[in-house]
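A protein chain is absent from this complex, but the other protein chains hold their places.
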Amino acid sequence: MVSASSLALRQQFNNPAQQRETVTLGMWIFLATEVMLFGALFTAYSVYRIYYTPAFTHASGEMEYWMGAVNTAVLICSSFTMALGVHSAEAGKKRLTVLFLLLTMLIGCIFLGIKFWEHYRHYLDHKVPGINFQEAGALGPREQMFFFLYFAMTGLHAFHMLVGLGVLSVMVLRVVFGSISREYHTPIEIAGLYWHFVDVIWVVLFAIFYIPGAHLR
Amino acid sequence: MSEHRPTVKTYALTWGILLALTLLTSLIGLVDLGPFSLAVGVVIALIKASLIAIFFMHALYGSKLIRVVAAGGVAWFLILLGITLADYLTRNWYPFAQR
Amino acid sequence: MMSTIAVRPPVVTDYLNAEHGILSWLLTTDHKRIGLLYLFSITAFFFLGGVFALLMRLQLLVPGGLIVDPDTYNKLFTMHGITMVWFFLIPSIPNTLGNFFIPMMIGAKDLAFPKLNLLSWYVFMLGGFTTLYAIVRGGVDTGWTFYAPFSTAYSKTYVVAAAVGIFIAGFSSIMTGLNFIATIHRMRAPGLTWFRLPIFIWSMYATSLILVLATPVLAITLATLGIERIFHVGIFDPAMGGDPLLFQHLFWFYSHPAVYIMVLPAMGVVSEIIPTFSRKPLFGYKAVAFSSMAIAIVGFLVWGHHMFVAGMSLYSAMVFSFLSYLVALPSAIKVFNWTATMYKGSVKMTAPMLYAIGFIGVFTIGGMTGLFLAAMGIDVHVTDTYFVVAHFHYIMVGGAVMAFLGGIHYWWPKISGKMYPEYLAQLSALTVFLGFNLTFFPQFILGYLGMPRRYATYPPEFQVWNVLSTAGATILGVGYIVPLIYLLWSWKYGQDAPSNPWRTTGLEWKTPSPPPKHNFENTPVVTWNAYDFEAQKEELHLG
Partner (left out) sequence: MIFFAAALIPQVRAEFQWFFWAMVILCGTVATGIAAFLIFCAWRFRRKDDNELPPQNAMNIPAEITWILLPLLFFFIAMFAYGTKLYFDIERPPADAEDVYVVAKQWMWKAQHIGGEREINSLHVPAGRPVRLRMISQDAIHSFFVPEFRIKQDVLPQRYTTIWFSAEHAGTYHLFCAEYCGTNHSHMTGWIYVMEPDAYQRWLQTGGAEGSLASTGEKLFHQHGCSNCHQFNGHGRAPNLIGLYGQKVQIAGGYALADEDYIRESILNPNAKIVYGFQAIMPTYQGQISEEDIIALIAYIKSLDTGAPLQLTTLAAPVIETNSAVPTKSHPAERTTR
């Protein structure tokens, strides 16, 4: 009998185990590059935060703190549903897999909605560097640096979320149309890794952008 | 698969801890800890990140190679960060009259 | 009649004639065909960069500048640097020879992710065309280093387009690196343990690590640069609290490791050629293998040596200087082991071997002048002068390009199934060697005398050396054109190549030339070490 796993075996591999390991390894390497991608911005953040501590603390006080906190919780929930999605795929429960993937996407959309709303609020506040930033108060000029990094990093993160949503949609289709099964569910695992990674980034972003000035609100 | 994987229970527990930690940071953030608020925030964030990596991403369940890759990514970021900051932190380190 | 048919082996389907038509190339996922796609693309970029170089050398023939105004000259060296670095040298050996031979040398059917491999070529071309667009629209004039705030606030040229082009090409690098790492880890033939791998594989592995870990930083840096230029957000603008040195840190965090992306593969090629034509295992195999890894890792810790006079902390500078010496050590280990390999060998001076020996000599000089630059007190004087220009051309042109040519000749029989004309090849190898030294040795002297780089005009006292350098460049140009012609010629008219023309040991020689689509009839099983002539004595009819 031709099993689904041998159907999905690409010609360059000798056996499914090799394929699975290789693909997982590839994904982790990709995540390492993502660490470096964000890493450059984290480095920029650290440098300027050391230079302009008061301004950064003050600007951080202007974040929509509770939106950020709620969003963190939201994203953690999506990670949980994602983990359950992978779990169901491993167990070969197609319906459950689809359900959890859709749930994950839904929660992801909620996150993006809140995030967008926050960005919009900052826009109304004239806090978008390069577009409508207005200095206010003594620390104004240096706060711009904070807001640029904030928009750059949360923007890059949001972009990753969008990509993640795209990937998950494809996964849903693949489960529905049967190219994913109990024997061959590596793509779901890979997608899950990506999704969790994006979550990890957000957890750190929350800490560096929202917390330092939260008490100033 | 021969490797064992976390159970639903583990996932749920992780999820619960993550939420609790999120609540914890959010509340600590409200207190003025001076320069430490960032430090505390980052430390909790790193704990959360590790939890996600270990239990949701199976970082410790997979092969050794994967652990090396994950650790390597972080280590390289620390190189970038550490050596860059070393410049900024020592730039004004000479006797004042010399510059 | 009968005999001619008998001499010609029956036509087997190799990767070249397995499919036909332009689409069979543009949609191929065969690593060998993708390697060739890359080969054509980077050759085009090389000659484009070479034309810029020749125009530059013409301009510098007279102190006041011979042919162009300063603005144009500034664009020339920028576009020369950009094309040569990102669109020729970084992809040169990895994406052509690496693509072609990694799977063959480890006994695999293909790379781990063939579609990703094809995608990486398209991404590369997209990046290339974006950069070409910038060039055609009027060029860029920031220098290949894009230093802020000049690039973000003062240059009036197509900086963003060029940066976007490089940004895009960067993702091609990342894909390739990722692909290679996964392949080398997971796709090796049975029995092929790490310490049986040819050194070329080790070098490609080390290179890929750098590609994967450094390139994302360049990507984000250039992206930020573009945003700064368009939106003036202040991240690198000192007037708004930004620090231009942060740009330099991030840029060199990528670009120093990138110079090892350029030279590690070259070292890998040389480590293949030397044992083959000395008919001896590579001396100190493990030392050479580990030194590749050491270069890749320690190479990440030294980037600040490009910033000794930039206004960095003295103490950081000191650490960077020290680490620069540390990273020079593995290179030294390699040089000594290559020479020791030849000692008491059975040395045959073919064209690839000429290139390899040329590489060792020239790389040694280039590397040693790197030691001058790493000595901070000396760097203060020679930085941003022609001394630096000479240093890196010695490694990149004399070293990497020479090794690239050596590798192309060495593997040409396998790639094309034809032999290249040996005599002509040796002649042009000599031409390249002589032309090269005549071009770039005078530049050391110029630098010592104090001629700054990126100068469209210069004081008359520097003219003699500039004339010599230009003369050399002409010879060098000829040396590069000739192989292009005869290699193309041999593709059609050359002698058919046997499967193992050099009688050497690697797996890639154990399959017909040119290889069949899936490289090997059966997955090979490896029971011998790399370069183990003793074990294959019978098979190779040696001794």
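A few notes on this one:
A, B and C label the chains in the order they appear, each numbered from 1.
Here, a contact is a pair of C-beta atoms (placed from the backbone, for glycine too) under 8 Å apart; a residue touches a chain by one contact, two chains touch by 3 or more.
Since the model is a prediction, treat every value here as computed from it, not as a measurement.
Touching the chain that is not shown, out of C:16, C:178, C:333 or C:351: C:333 (per the contact rule at the top).
Only one of the listed residues, C:244, C:299, C:407 or C:421, touches the absent chain: C:244.
Within the whole complex, the absent chain has one touching residue among C:44, C:126, C:378 or C:475, and that is C:378. Among C:28, C:271, C:321 or C:504, only C:321 touches the chain left out of the display. The set of chain A residues touching the chain not shown comprises 50-54, 57, 138-142.
For chain C, the residues touching the absent chain in the complete assembly are 70-71, 74, 141-143, 147, 149-150, 153-155, 238-239, 241, 244-245, 278-287, 308-311, 314, 317-318, 321-322, 325-326, 328-329, 332-333, 335-337, 339-340, 342-349, 357, 360-361, 364-365, 368-369, 371-372, 374-381, 383-385, 448-450, 452-459, 531, 533-534, 537, 541-543.
The definition used in the following text is that only the chains that are shown with their structure count from here on.
Should one ask which of A-B and A-C has more C-beta pairs in contact, the pair is A-B. The mean-CA centres of chain A and chain B are about 15 angstrom from one another, to the nearest whole unit.
Touching two or more other chains at once are residues 185, 213, 217, 246, 249-250, 253 of chain C. Multi-chain contact residues, meaning those touching two or more other chains, occur in chain A at positions 21, 25, 29, 32-34, 36, 39-40, 43, 47, 51. Remark: chain B residues 65, 72-73, 76, 79-80, 83-84, 86-91, 93-94 touch chain C in the complex.
Within the complex formed with chain B, the residues of chain C that make contact are 185, 213, 217, 245-246, 249-250, 253, 300-301, 303-304, 312-316, 319.
On the chain C side of its complex with chain A, the touching residues are 108-114, 174, 178-179, 181-183, 185-187, 212-217, 219-221, 224, 227, 230-235, 240-243, 246, 249-250, 253, 518, 523.
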